[in-house]
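Shown here: the complex without one of its protein chains, the others still in place.
Showing chain A:
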Amino acid sequence: MSQLVLENVSRWYGNVVAVNGISMTIGPGVTGLLGPNGAGKSTLIHMMGGFLPPSSGTVALDGAPVWRNPDVYRSLGLVPERESAYDFLTGRQFILAMAKLHKLAEPGAAAQHAIDRVEMEYAADRQIGNYSKGMKQRIKMASALVHDPPVLLLDEPFNGMDPRQRLQLMDLIQRMAAEGRTILFSSHILEEVERLASHIEVVVAGRHAASGDFRKIRRLMTDRPHLFLVRSGDDRRLAAAIIADGSARSVQLTDKGLQVEAVDFQRFTWLLPQVARDADVRLWEVSPSDESLESVFSYLVAR
């Protein structure tokens, strides 16, 4: 059982702060590192993987510093986001080379085992340059697994994968976590994290926005006030009815229609048709106006 501990980690490039005072502990199981694009996820993963020195703070794996310490790679596997592997090698040659670089006792057997784990045997003797995106992702995964590390860091592993490849990789990650490994993966897609991670760390604009059990954070996200845009046959009458009903915090009359701030997402969507029918107003359009992930994140940050 391994633990990756970040203490007050910051990273800046010139005047730009990419990561700002983040402390977190990544333990066994699957942890999702969630945040919009450009939030600093890659910077964080690169610091966890020893590819970037923190400007301040420390990153340690089981007590040992990660930066300038190649020995940590005995217990750390890293899958970088960039696609490029050695395109001129076959999958098998690549994984075998990685096993040899780790100086494993039986590199051949270890390579075969890793290839089997990612189910790439059928394409192992083809050149990596001819692989699809999903295949490349899996062979990179095998390269990170070949020495059977207790800790795995995956940077946007699902990028560019089709749904079937996505499911396969999720299944693989879950199996490995079940064996007691510490796995961290980054993503900007809420649904990916929801399906895979029991524990999530949310990063927004370089800051640690939330941490903990996914369901709790999800509830925080769904319990927030929701903005709806409503167009109807008679906006003024509907506004009065909504206010009278009490399911909204505020209602604004705008050129585009009614902007309603609902207190409770579910209750509002359930009640609105009834209120409209009772007031004898025809609803033309009901659309949530702030459902982007960024708005969810910024709500979390504001809390």
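Just so it is clear, a contact is a pair of C-beta atoms (placed from the backbone, for glycine too) under 8 Å apart; a residue touches a chain by one contact, two chains touch by 3 or more; residues count from 1.
In this section, contacts and distances are computed from a predicted model.
J.: Given that one chain of this complex has been left out, which of "ABC transporter permease", "DEAD/DEAH box helicase", "Cytochrome C biogenesis protein CcmF" or "Ubiquinone biosynthesis protein UbiU" is its protein name according to UniProt?
T.: Options "ABC transporter permease", "DEAD/DEAH box helicase", "Cytochrome C biogenesis protein CcmF" or "Ubiquinone biosynthesis protein UbiU" narrow down to "ABC transporter permease" for the missing chain.
J.: For a quick check of understanding: of A:Ile22, A:Val59, A:Ala85 or A:Met176, which residue touches the chain that isn't displayed?
T.: Considering the complete complex, A:Ala85 is the one touching the chain left out.
J.: May I ask you to list the residues on chain A that touch the chain which is not drawn?
T.: The list for chain A reads 13, 18, 42-43, 46, 49-53, 68, 70-71, 73-74, 76-78, 80-82, 84-86, 88-89, 97-98, 100-103, 143-144.
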